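First the structure, which I've put down as structure tokens, then a few questions once you've had a look.
So, chain A:
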Amino acid sequence: MNDIIVKTVARILIPFIQLYGIFIMLHGHVSPGGGFAGGAMIGTSFVLYTLVFGIDKSKKKFSERVSEYAESGGILLYIALGLIGIIMAGSFLTNIDAGFPKGTPGSMFSGGMIPLLMIGIGIKVASTFITLFHTLIEEEEA
Partner candidate 1 sequence: MIAQLPIVSMVMLLGMALIIPLFKRRNFSVTTSLGFVVLLAVWVLTLLVLWHVRVEGPMTYRFGNYEAFLGIELYIDLFAVLFVFFILSLIMVIYVYSTGDATEGVAEKEYGRYYILLFILLFAMLGIIYTNDLFNTYVFMEILSITTVSIISIKRKKENYTASFRYVMLNEIGSLSYLFGVALLYMVTGYTNIGLVAESIGQHWTAYPANATTAIGFMVVGVGIKSAVFPFHVWLPDAHSTAPSSSSAILSAIVVKVYILIMIKVLFRVFGLSVLDVIPVSTLLIAVAATGMIMGSMFAMAQTDIKRMLGYSSVAQVGYIVMGIGLISVLGLQAALFHVVSHALMKAALFLSVGAIIYKKKIRKVSEFNGMGFEMPVAMVVFTIAALGMIGVPMTTGFISKLNLGLAALDGGQAVLVFVLIVSGFLNALYYLPIIINAFLKDNPSQIRVMRVEKIPKTMLGPLVVLGALIVYFGLFPGVLIRVLEAVAASLL
Partner candidate 2 sequence: MFKRNKTVCDHPQLKQRSVIGRFTVVSTVLVLFSIAFVGLFIAGVHGDIGVFEWVREVAVLRAVYRFIYELRALPLLIIGLPFLGSVAMLWFGRNSCNGRDSIVIAMTSLTILLTVFTYPHALEGGFAYSIPGVFGLGLSFNVDMLGFTMLMVTSVIWFLVMVYAHEYMKKEFNCNRFFFFMGITYGAVLGTIVAGDLLTLFLFFEIMTFASYILVIHGQKEDSYHAGYSYIFMGIIGGFAILVAMLLLYFTVGDLAFDSAIAALSQHGSARYWIIGLLIFGFGIKAGMAPVHVWLPRAHPVAPTPASALLSGIMIKLGAYGILRIAVSYYFPPVGTDGGDALWLTSQTIGSAVIWIGIVTMAIGVFLALQQANIKRMLAYHSISQMGYIVMGIGVAMYLGHIGAMGYAGAIYHIINHALFKSLLFMVAGVVFYHTGESDMYKLGGLWRKLPLTATVCLIASLGIAGIPLFNGFISKTILHHGIVEAYQYGHPTFFYAELIFIVISAGTVASFIKLFYYVFLRKMPARYRRITPEYNNLDTAMAMMALIIVYIGLNPRFVLDTFIIPQFDTLAYSADFVQTYVVGLTFFTAADLWLMLGIVVFGFIIFIGGKRWHLFHLKLPYWMSVEYFVFYPMNWIIKNACRLMYGDECKYNDETITKLRLKDNKDIGFLDRFKIMATVFNTRFEKRIIRSDAFIYTVFVTGVLLMMLVMRLV
């Protein structure tokens, strides 16, 4: 789209959307949301960028290479956290017993490793969202 108003508004809005997405992701253990919802929101922000600025610029921002790393990295983070559980406390995906800080219930830094897991999931979901959207857009244009 070439409209200057849309472009400007989008440029202002997108960071806030992403911030909100990160907030939902990290607060998954205290409020509704979590990795999937937060990741979807971050994905949505990139979709907005694609719609406004065009697929080519979007691909420069979020290239295929980045998506590969993001998708693999997300799950690898998850697995790594699980493996920490094995090393420290003898069971996969152990939470408190593996040494993750318990914190005070209700605040962001509580619940052990769950926020970290959410980050991993969020990255992956966002990346999937964006890749799917890019694939659909490309097929339509081709």
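General remarks:
In this text, a residue touches a chain if its C-beta (ideal position, glycine included) is under 8 Å from a C-beta of that chain, and two chains touch if they have at least 3 such contacts; residues count from 1.
The candidates came about this way: all candidates are chains of the complex that A comes from, given by their letters.
Since this is a predicted model, take the numbers as computed values, not measurements.
Here chain A is shown alone, and of the candidates 1 or 2 it touches 1 within this complex. Within the complex formed with candidate 1, the chain A residues making contact are 68-69, 71-72, 75-76, 79, 82-83, 85-86, 89-95, 97.
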